Structures are given as structure tokens and as C-alpha cells.
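Next up is a structure, given as C-alpha cells.
One protein chain is absent from this view; the other protein chains keep their places.
Up next is chain A:
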Amino acid sequence: MAHVPWLTLLIFLPLAGAALIMLLPPSRGRAIRGLATGVAAAELVLSLPLWWLLVPGQTGWQFEERHPWLPLLGASYHLGADGISVMLVLLTTVLSVLAVVGSYTAVEKRAREFYASLLALETGMIGTFLAIDLLLFYVFWEAMLVPMYLLIGVWGGPRRVYAAIKFFLYTMAGSVLMLVAILSLYYMNRNLTGTATFDLDAFYRLPIGPAQQSLLFLAFAVAFAIKVPMFPFHTWLPDAHVEAPTAGSVILAAILLKMGTFGFIRYAIPLFPVASAHWAPWIVTLSIVGIIYGALVAMVQPDLKKLVAYSSVSHLGFCMLGMYAMNAQGLAGSMMQMINHGISTGALFMLVGVVYERRHTRMIADFGGLWKPLPVYGAVFLVVMLSSIGLPGTNGFIGEFLVLLGVFRAAPLWAVLAATGVILSAVYMLWMFQRVMFGPVTHAENQKLSDLTLRERLVFAPIILLIFWIGFAPQPFLSRMQPALDHTLELANQRKERSLRMPEARAPGTAAPVADRAPGAVR
């Protein structure tokens, strides 16, 4: 198996599929959908063996591939996976299939370009998770933007152009900072070792003094925080979600947001552990604010998609908080929460899409009493909602509890504040559910809505399966990602100690100004 360029196939199969689709004449809707589904399904099948082939305990990259790419710059085509990225890749391939199948009837205009964009986006996402050369990572990171921009800007709602540009600019602003930071890492490494490389492993070995760490960390952190999105960088999210087509929202929420949290785990924390620790109070505070703020604002949203969007802000706050507990439970919880949020929030957006397709509205006030005409839809919605609010027995609980456990050990007060999210999530979700599903049918149009079709049921079946699987038996997931998380934690701690031992750390006046000035600047 070692000779199969597995990761390359995984990355570029969807792109090849996209190219194939573009060769079809635009009028052949069925063929386009069929091909898109086939490609996404083939990609899923291709990715599944990773689940078994991954050796969790093994340190270092697995399925590694390395070829020179831009020898002049020292950039290489370097791919590798570990428990963290494998989980996220699997999440991507599963949800991509569901997003494709879920879009059959939703997308009518320019279906060919739509599916091609969706598949191209998959290439970008998987590449971002698997690249371990920073320039390559950056290319994939930026490459994701274009198809997502198109998905929102072409197939979106009435304010799609505003939302698409807002999404693009927000993310670009962060990315540019990150690019500058990547380049400085490159030069630092070249000055120190004399080799020109963008290789992550090389940067993992690069000693960086505390003072330099601070700025570099901030550059990365802002790029990732926008993507997460952390409060107060979140306002692009509700607009992007509201305007995006269902599949766009699903992928955006389920995968794209994870790029931010993944970026922290893979890059920002292990590369700059001293600065990360220095800025931790800020990140923790913003995460807790995000948990509570997102939940409160979600509560008063009249639009279903906005409600789910703000709930994402709250859930991702849990991810960030668990990560910054910097212990085994917190990190595992954070990672679980990433997967769970992908599953349940992705499903929530699909559920909103189901009624939107039938009624062309997403306003909660336009619904009410839907359980009666749509009992199967109601039951699915119920299970997904329970997963989203973290009911024990569903996946959501595992992530939330582990996060709280880790956070409590780091600082009990954080856990107390974050746990209020447990109450608030029940409030906004149940209230929404009550207004949408319960009560008498208040609008005559809703009386004759048709329940989930077979295709839709097939989309939700794997989601429900995953919800209970992770809820009752999370160990297969946990044991696959834990060694990688432990390794990351260990790496961060080693690098932190080494940096602090560097002579520069003790020189007064070098480390202090950057670190001290910055909080004031933010304030």
C-alpha cells in the first residue's frame, strides 16, 4: 500500500471529477447530478480505508508523500496525515456526498457549474487538511475561497453579492496576515539553518524566541479566528449562511469553520506555544463570550438559518475553549466537538433547506405545527436538535462534556461560565423547535407540505447513525485522534520550554514591549 499516492488521489479526485462535469453539456441535468454523486461517493469510498489503515499510536506523518514542487523557493509537495487530519478528511468526504445528494432539487440554474464548484471545494478542503508544507497549505487554503465565493455569490439568496464579498474580504484579510507570517517563518528558518523550505517539520524544529512568537502567532491566530469564527470576528458568518445555498451552508459550517480550529491545533499552538500561552487569556475570554453571546443572539433570531449560524458561534466557542484547556480531555473534547458540530450543524442546515425548498421561506414565524404534516421530518429534526444541545447518548454530549472536563481542570471558573451554554442552547433550540414544529398549523400552505422523500431520508440516515454511534461508543473516534493530540500537546510543551530557555527570552526590553502593548491596542 505504501506506493499508492493515497493522499494525492484523495485531494485531486474531486477536482478531476469537477473537470469531467464541465465537459458535459449543461442541459444534461441527470447526467451531471449522477456524475457529481459518483465522484463524491468514489471519494468517500477512497477515504474510508484511512479509518482502518491509520496507526493511531505511530508518531510522525502517515501516508506521507513528498516531491519537490518549487525547488527555487524550497517549497515541496509534502502531504501527510495523522489522527487529527484523518478524522477531518473523513468528515469532509461524508458530508460532501450528503451535500451533493441533498442538492438534487435545490439547484436548478447552472447545475453543472454548481457541482463542479462543490467538488473543487472538496479538493481545497482535503488539501488544506493534508498539506504539511506551509506554502502548499496556503495555496489550498486560498483555493477554497474561490469555489465558496462562487457558491454564495452565484447560487445564493437576494443579498448574495454582499455576503459573498463580505466572506471573501474577511477571510482574505486574515489570510494575508498569515502569508506574511509564513514568509517570515521561511526567512527565519533560512537565516538560521541556511535551507530554504516551507516544510512544517522544519518549522516545528525551528527555535523562535518569545518576542518573535507573539507577532507571528497573532498573524496566524487572526486568520484562524476569523475562520472559526471567534467573537468578534463572526459577523460574516450569519450573512454568508443566510445567503448561501443549502449545500454551501452545510460545507461552510461543517468543514470550513473547522479550518480555523484545525489551524490552531496544527499550526498556531505548536509553532508558537509561548505566544499562544501568552494570548490564552484573550482567546479563552473571547471563546466564553462567544459561547454565551452566540447562544443569546441565536435565541432572538427570526430566521432559522441565522439561528443556526449563531449557534455555530456558540459551539465553536466550546471548541476553542477546550483546546485552550491544553490538556488531554480538553483537546479531545475540542476535536470531538469539531466532528460533532460538523455532523449536527450540517444536518441542521440541511433540515432548514428541506423546508426552504418546499416553502421558500426560512422565517420561524412562517412555520408552526409542522409535526403534523411532516412527522418523519419532525423526528429527524428532533434527533439532530438533541445532538446539537448535547443530550447524553448523542455525539454532542461527548464533546461538550470532555471540553468542560478539561476546562474545569485548567480553570474551574471558565467551566462554570461555559456550562451556562448548556442551559442557553436548550433555550434557543427548544424554543425554535416549539415554534416551528408544535402548536396548530397556522399557515394554510404548511398543511399540505410533503414529508421527507426517500432521497432525503437517505441523506439523514447516516447522520442519525453517526449521532448515536458517537454518543454511545465514541472510543473508536477518540482512540484514533488521541495519540495525535497528545503528540501535539507534547510538541507544544517541548517547544515552549526550548523557547523560554533561549537567551533572548531573558533580555529585558525585547520580549516585553510587543506583548504588553498589544492588549491595549485591541482594547
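What to note about this one:
The criterion applied here is as follows: a contact is a pair of C-beta atoms (placed from the backbone, for glycine too) under 8 Å apart; a residue touches a chain by one contact, two chains touch by 3 or more; residues count from 1.
The rule we apply is simple: contacts and distances are computed from a predicted model.
As stated in its UniProt record, the chain not included in the shown complex is "NADH-quinone oxidoreductase subunit L", which appears among "Recombination protein RecR", "Multicomponent K+:H+ antiporter subunit G", "Dihydroorotase" or "NADH-quinone oxidoreductase subunit L".
Taking the complete complex into account, A:372 is the one of A:372, A:457 or A:498 that touches the chain left out. In the complete complex, the hidden chain is touched by one of A:70, A:106 or A:426, namely A:426. From the options A:8, A:285 or A:327, the residue with contact to the unseen chain in the full assembly is A:327. Only one residue in the set A:36, A:402, A:449 or A:492 touches the chain that does not appear here, and it is A:402.
Chain A meets the missing chain through residues 165-166, 169-170, 232, 235-236, 238, 293, 296-297, 299-301, 327-329, 332-333, 369, 371-372, 386, 391-393, 397-398, 401-402, 404-405, 408-409, 412, 415-416, 419-420, 422-423, 426-427, 430-431, 434, 437-440, 472-475, 478-479, 482.
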